[in-house]
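Dropping a structure here in structure tokens format, bear with me for questions.
The complex appears here minus one protein chain, its other protein chains still in place.
And then chain A:
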Amino acid sequence: MARELALRDALREAMIEEMRRDETVFLMGEEVAEYNGAYKVSKGMLDEFGPRRVIDTPIAELGFAGIGVGAAMNGLRPIVEFMTWNFAILAFDQIVNNAAKTLSQSAGQFKCPIVFRGPSGSAGQLAQQHSQTFESWMANVPGLKVISCVDPADSKGLLKSAIRDDDPICIMESEMLYGHKGEVPEGEYLVPIGKAAVRREGTDVTLVSFNKMVLTALEAADEMAKEGVSAEVIDLRTIRPLDHHTIVESVKKTNRLVVVDESWPFAGVSAEIAYEVQKYAFDYLDAPVTRVNSADTSLPYAPTLVDEYLPNAEKIIKAVKEVSYA
């Protein structure tokens, strides 16, 4: 049996189930307890688990991320929520220099089983400092795993897997899609980290995407179907490790690839995918891989500039025409 759940409710179920199952799991972050979460992801969790396990922090990202790392090294399984990943930048020292490197530095004596989670990406007209995507940044770091998903059912299963995983994991959610609904199975299930999902099967072109841009890619695919173009849409779900197998298999079938990635183009996820595909599916490509990213600029406030900046269905269709020489 499945039910309709919003992304925020699916994420909450994952945390609640894992906290019931494992005493060492706790949640920490700004406004997560008494305010029920800035985006209500942790609503009601304080009531069930109390202030020992659902902890409001001051605005001190570097400090509480580091406290999470120390607690993880010493036997606990922290879930550290950032109000958005934009503010996690303050904590990058602890995530990158410590969480990611503890195992290597200690030659395996100390692991760091921690989940850093929060929304990433643009969320309306929030301007330069509140609109960034972080998949490319975090995926660049060996030692970290990176998940970025907005499908409620998969997000729940992935978060549960992440909490049980012994490595440090960064999870990117979406401010705009916490209310996004989907069917979520009843009962216990996990979704494996590192596996992409084919959201729509197709034969003419492969669209690879993640996070909220998957919905934009699907919208473009629907639009193109009306013109007889059959697009396959892949949701990466995990960014690191990257499931290039699923991408390559799809490209072998469609021979064309457009990557739809909200992050900036330079040295980003889209560049990595293009590399993998030219390396492992070179002989199958009928056109150069292309990509639709956010603009190579900061994102200003005005609506005209937001439209110009973000990927959208129209830009995706244009890119598909380009790789189809149509």
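Rule of thumb we're sticking to: a contact is a pair of C-beta atoms (placed from the backbone, for glycine too) under 8 Å apart; a residue touches a chain by one contact, two chains touch by 3 or more; residues count from 1.
As a convention for this text, contacts and distances are computed from a predicted model.
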{"item": "Name under which UniProt lists the unshown chain, selected from \"Branched-chain amino acid ABC transporter permease\", \"Molybdopterin-dependent oxidoreductase\", \"Transketolase\" or \"Pyruvate dehydrogenase E1 component subunit alpha\"", "value": "\"Pyruvate dehydrogenase E1 component subunit alpha\""}
{"item": "Residue among A:Ser42, A:Asn86, A:Ser136 or A:Ser209 that touches the chain left out of view", "value": "A:Asn86"}
{"item": "Identified contact with the non-displayed chain, of A:Met15, A:Ala38 or A:Met224", "value": "A:Ala38"}
{"item": "Option from A:Glu13, A:Glu249 or A:Glu308 whose C-beta touches the chain left out", "value": "A:Glu308"}
{"item": "Residues of chain A (touch criterion as defined above) contacting the omitted chain", "value": "30-31, 34-35, 38, 56, 58-60, 62-63, 86-87, 89-90, 124-130, 265-266, 290-291, 295-298, 300-305, 307-309"}
